[in-house]
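A single protein chain has been removed from this complex, and every other one stays in its place.
Naming follows writing order (A and B), and every chain is counted from residue 1.
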Amino acid sequence: MKKELPILMGLIVGILWYSEFFIAGIFYENMKLFFANGFRIAGVVGVMVGIYSVARQNYAKIKYNNERYYSILRVTMILLMIFLGTKRGMSPGTPFSSMFMNVYVPFQATVFSLLSFYIASAAYRSFKAKSVESAVLLIASIFVMLGKIPLGEAMWSKIPVISEWIMDAPSSAGRRAIIFGGYLGTITMMIRIFFGLERSHLSE
Amino acid sequence: METEVEEGLLSVSGILAQYVQMREEEFKKQIKENVDGLYKKKNEAVKAGNSELEKSYYNQWIEARKVNIDKVMTDDISRLSGIMSNFLESPGVYDINHELVFRLKIGSSETKEYFMKILKVKFFHDLNSKFKTYSRFSVEKGFRSYRSNVLVGSFMFFILFFYVYFTVRKKRESIFIRRIPGLDAIDDAVGRATEMGKPIIYDSGIGAFINPQTIASMLILKSVAKKVAEFKAEIIYPAYDPIVLQVAEEMIASGFLDAGYPEDHKKDNCFFMVQDQFAFAAGLAGLIARKKPATALHFGSYAAESLLISEAGFAAGAIQVAGTVEASQLPFFITACDYTLIGEELYAAAAYLSRDAQILSNLKLSDYGKILFGILFLLGTILLTINSEWTIIADILDTY
Partner (left out) sequence: MRILEKLKKLDRRIIYLLVFLSILIPFLPGMDFLVFPVSTSKETETIFNYIEGLEKGDAIHVDWAFDPSVKAELMPFFKAFFRHCMKKELRVFIYYATINGINLGKEAVAKITSENEFSHLKEGVDYIHMEWVPLQPGIMIFNMMTDYKNTFKKEGVIFEGIETLNDIKYVLGLSGSGWHITWIDMQIRFGYKMGLAVTAVMGPDFIPYTQTGQLYGLSYGLRGAAEYELMVSEKYDRDYYDTATRGMSSLTLSHLVIFGFVIIGNIVYFIEQKNRRI
């Protein structure tokens, strides 16, 4: 029963949404609103699961682990932000917003900026003309990179055209094949879940 | 009173619908005339030798053929109901805002009036939107015939699926799967972790649980967890999504159970990290740098954080195997990881590891699908290249 009920519910909901594609009617409109509310509730429950997990993990760390100072900092910051948000609101100009814009935003931006450093070092390490194919790849990439910076056009006006062609034709063709394979895999996976053949997500 | 109003609205929208349905023949004629007219114009452009004009008329002709009677009628009814609802509508700002709170606090004589106005406006707005929905669906109801190609196609796919499923189940062992070096490496990688006494870090990217890549990743996680249990190693799973975390915990637990060592599973090794793309990347990179794992496995859906994670693994000297369908992240994984599963190999991975009949049939079905659609695409392209009016295959495949 523990396994059959979710599978049965999955099948019914699957049939409902599948038939929605082919049949129009007010019933389906109400169904959509019903599911939207359901998702909202599930989203809130998901947040609760997250809070529980964070609390459990940090509690264990503070109690036993030598990383406890980080955990204490983490919990303090979470509580501080909750406090600031509930006390004075979150609109621009409040302490919460100020903390967000001046602490959180630079932190996040820093992590993303690391990407450029990593790309540089990865390019240096592995971008080598080891074979004919990789030589072609290297030349193509140089054209694309030059096409993306204003200097490229200043050097030769045809560079953006070539770069655009590389992105539009060969690169997109390969990408399409990967996308297509991915979607076929997705469809078959969905059929399996639809018919209840896939049960591993129910821990069977 | 509510039901009375609702019935009234229903009857009014029914009358509107009847009026629009009466004009069905007229609409049909209109559509046909439009398509024929554009076709004629295109042919005239061909005769005149104006290729630019021909191209634009051709595109318009293709678009005009997609117009179906349901949509025209829906458009017409929304035009009519728009006129009707202008009588109902009385707009205004009536959110719960500072002004309302302020007025309620003061409690002046205007407050009641203001409050009543808000309620009235809200009432009419709700009526209005209900009315529009009703009238739209009193015209557009029943089977959408223009989607019958999808219905037939999907039923054919279902039949194919069951055919493949039952044949595969009969001869499971003899089915050939191309060797995937990355997955063979997982065995060695897990063994290496045991020898070095270091943990294995497994992450499933930033997909939510409805993402099929995440589901595939969970299937791989189960097989990996089983191997980890057999080798007596340790697996750490940091989660991006709290719901995925619940599934992953179950997966690891059942993997350990399958191997026969349920007591070795440490619950604290699966934990929720943070549901934020780059905070997750930073946290995971930090975790890898601190734990210095022997092996880091990345399977799932990734965005821009892929290189941050895999470079951290590279710097820590871990053996890394990654897999994702996101084409834009593959180059990063290929440069920084030892092995990468490309595209649908991620889905194949679970079949390869478990040799489970269902997952194998999944793989076979994808193959058949590729052959089928590949032939259709090729045929369609050839036909359209020969003559731009031979759109039969495009029509079969078109959905809207």
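Following the convention adopted for this analysis, contacts are C-beta pairs under 8 Å (C-beta built on N, C-alpha and C of every residue); 3 or more make two chains touch, one makes a residue touch a chain.
This is a predicted model, so every value here is computed, not measured.
Colleague: Omitted chain: which shown chains does it touch?
Modeller: A, B
Colleague: Which listed residue, A:140, A:167 or A:190, touches the chain dropped from view?
Modeller: Within the whole complex, the residue contacting the unshown chain is A:167.
Colleague: Quick one: say which of A:3, A:87, A:128 or A:158 touches the chain that got left out.
Modeller: Once the missing chain is taken into account, the touching residue is A:128.
Colleague: For chain B, which residues touch the unseen chain?
Modeller: Output for chain B: 78, 82, 89, 91-95, 122, 125, 129, 132-133, 206, 208, 210, 276-278, 301, 303-304, 315, 326-328, 399-400.
Colleague: List the chain A residues touching the unshown chain?
Modeller: 29, 32-33, 35-36, 39-40, 42-44, 46-47, 90-92, 96-97, 100-101, 104-105, 108-109, 111-113, 115-117, 119-121, 123-125, 127-130, 138, 142, 145-146, 148-151, 153-154, 160, 164, 167-168, 171-172, 175-176, 179
We adopt the following convention: only the chains that are shown with their structure count from here on.
Colleague: Indicate the whole-number Å distance between the mean C-alpha point of chain A and the mean C-alpha point of chain B.
Modeller: From the centre of chain A to the centre of chain B is 12 Å.
Colleague: So in the complex, which bits of chain A are touching chain B?
Modeller: Where chain A meets chain B, its residues are 18, 21-26, 29, 46-47, 49-50, 53-54, 56-57, 60, 107-108, 111-112, 114-115, 118-119, 121-123, 125-126, 174-175, 177-182, 184-193, 197-198, 200-201, 203-204.
Colleague: Can you list the chain B residues touching chain A in their complex?
Modeller: Residues 70, 133-134, 137, 140-144, 147-148, 150-151, 154, 157-158, 161, 165, 209, 212-213, 215-216, 218-219, 222, 239, 241-243, 245-247, 250-251, 253-254, 268, 271-272, 275-276, 278-279, 281-282, 304, 307-308, 311, 325, 327, 330, 332, 335-336, 342-344, 346-347, 358, 362, 365-366, 369-370, 373 of chain B touch chain A in their complex.
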